[in-house]
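The complex appears here minus one protein chain, its other protein chains still in place.
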């Protein structure tokens, strides 16, 4: 059960609501976000929720049967829109494109990418500066100094930045330079990191775990929301299976299901999902038809020289053709309007 | 190595080619199909294939490095087109739609389905009469008598029939009444069945195994081809993974990969893949963008009364809207033409 | 619900029982096996089963809540013992060992294997003569002629034969020469083959599917039992997962679980499960401690020359040491007696 509290609630009213919840043997957790205050109540007893609904100070009240609560569409029917400012939004009808190299390699690399994005009217740049790597002996990113420089360049060009955060201590130093924090697939259940990102007023793009279930992804999103941050974007990036003909099994089923279960926007990462350059375009287009609100793409001026993920990165001219096709496909998708979650 | 033999080859010429192959320590297997005669030669030695290419009786010769040979695009570059007669084909630019109930339940059920297909210009009907079921106590299909009756009804309406064959002994009794034999996911590696279907001059739609790899699917197709039948259609229908939010993990990555590795047409079965009615449409549309040459769909006049797979079956009016959207999406796909395999 | 019918039941009594079952809206299936006659009744209604229990002609009656019925321990508490004659049994306290090459390669190969088994008091020989192979161009076994010859050699030495059957038409020709039919992992859901093996009075060793669930394995066993054959052995042989450091993921969890859910004996196949010779012994010993009633082992006089599975096959002297260790481990296991299913 989720109780939305009125903005003008008095502390006496709140106390009485909490008492009523406890009397029902429910456990209330208070949540305050950028947009509102809620009591998330977990328990099992059946009762008439109007009892709570009519109490002074209550905005509205909803049963939520799933384990995740605040991220559920059972409570909030309207699609969440992520507003990055300057008119840049992540929302279904516009189809966000988030493009850039796997990781920023140099200032020159950033410059060329920005030029490419501006030319193609792409508003969000992949700007990874910390890279999680299986082996401790691999390149681990240019680090925070690089981010600072690139951030200035992006601001001058009206480009928003998404960048991966790997640990709690990086949040503060990154906060001024990023527009979206990315949580990578290896950190989807790093609960301390999620808790900390819940206390920040910045959008968080949360990737599905390497073998994470849809349920677990939503519960991880609940960590962020229940700590106070409603600005969450979910990302399907492929899961681990027995098949080894490609990098990951792209679970496009997850897209309509996530959009039906949750009000949060869902983006797809075909580059990591298939991991083979020549097939990225088809899978990006398929993602749009499956209902994705945005597409993450790895692009590079000379992919074969990229420090990492070279084999799945698109060259700029190929990417340009793909952007155009993505937009046409999205236009058709908007015309078709397949479900109420669109 | 695949050696295509000339139609006018003499037995002496063939003998000399085989001797040359054996001398190279290669093992030749002779294959005769509806369309040609081949020597498939397995071995490891490196040599100049022109030695073979210049021999009398040789049409052409190609190295094929994969385990599967005759189904590989390394040998045959052009897309295979499945011609079912009366102008009905399975080929990329037209997008075949194969629709019908999970299994035919009654003559009335068949009548209503045929009427629906005719109205919507759908040319191929799912007409399953033998059903593989996990439990021996479940409905196992109306059997061969039913097929005979429905076949007459379909012929009268210009509808082609695809029907699942479960064992060698059914092939002969079904052959006069079906246009495409379907091999189900539990029989993808039933090698005796594949051998026997190789001896028939009817198209075979081969579903990917429940946890079959892309490589195994192609090797199973090789069984059919190497026994003499070139008319093979591959089908992605979802694989088994840890995720249980849906029926199977729809592996759309497999579509562009299969089309690049093989010249055979590839169709998708979104009904079985996601297994939830409200999401079938999005996944069908996504399949087209991923490059599918055809779509299998479960439709029923009253899905909630269907004997099996009720929860994933579309009602006729929903299906009609989907057919239209599939055709629009395919038109856009043809316009985009993303790869040389289209 | 399973109703065991008395041997002296009259047809009038049976008719009355079936009527009573139908009146309860249950669907009765009659099953006759080597050992008894049963009515397996599927339905949902709650009722007092004593109503049925007190009817003339009824031996006993049990509720069985699982999808599989006759193979369930809910109905039959005592462990099934497979008696192969001449004192050779598959039962917990003796630990059966079933050893031999992956497939019989020649008469000489069979001779050497038999000599090895006799020397080590092993009573059951792996004698595969039909091999399912992913590629149509691989060695497919020496066939039925070979089986006939080897069968004579085995009989002369008191050795029982287990051999894989791949299709219905082979059952009859193999029946005189084998003591146990093996159903391989690719045929676990070949329902026509299972139906046909249900009509034979020979034990059937049923391997778990390549990615088959425990539930599916039991339902496949139900196919055999419900067609009349109670002599079934279940076999864990590894499942397909994302891990590629070995051949299959050996699911030893399945052993105690299968033994708790079913009264059928359960054997383990460590050779196929791990697929790496140097680790087969540890996994065989672990299988015994997990509760296996028998162990399948691939052994060969010169493993490196074996036609198939060379890398997982034990040399005779290594196998001899393992047999001794397996027997010691089983003695300790019998002493410990960990569960009532032992």
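First chain written, first letter: the chains are A, B and C, and each begins at residue 1.
As a convention for this text, a residue touches a chain if its C-beta (ideal position, glycine included) is under 8 Å from a C-beta of that chain, and two chains touch if they have at least 3 such contacts.
Note that the structure is a prediction, hence the values are computed from the model and not measured.
A.B. asks: Omitted chain: which shown chains does it touch?
C.D. replies: A, B, C
A.B. asks: Give the residue, chosen from A:12, A:167 or A:334, that touches the chain omitted from the document.
C.D. replies: Reading the full complex, the residue touching the unseen chain is A:167.
A.B. asks: Out of A:11, A:65, A:121 or A:135, which residue would touch the omitted chain in the full complex?
C.D. replies: A:135
A.B. asks: So that we can see where the missing chain sits, which residues of subunit B does it touch?
C.D. replies: Listed in rising order, the touching residues are 211, 240-242, 244.
A.B. asks: If the missing chain were put back, which residues of subunit A would it touch?
C.D. replies: For subunit A, the residues touching the absent chain are 27, 29, 40, 42, 67-69, 132-137, 166-169, 186-187, 189-193, 195, 209-211, 216, 219-220, 222-223, 226-227, 240.
A.B. asks: Name every residue on subunit C in touch with the hidden partner chain.
C.D. replies: Contacting residues on subunit C, toward the hidden partner: 211, 213-215, 239, 241-246, 249-257, 260, 273-274, 276, 278-279, 281-283, 285-291, 325, 328-329, 332-333, 336, 338-339.
Throughout what follows, only the chains that are shown with their structure count from here on.
A.B. asks: Using mean C-alpha positions as chain centres, tell me how far subunit A is from subunit B in Å, no decimals.
C.D. replies: One centre to the other, that is 38 Å.
A.B. asks: For subunit B and subunit C, let me know how many angstrom lie between their CA-based centres, rounded off.
C.D. replies: Roughly 34 Å separates the two chain centres.
A.B. asks: Going by the contact rule already set, what residues in subunit A reach two or more other chains?
C.D. replies: Those would be 211, 241-242, 244.
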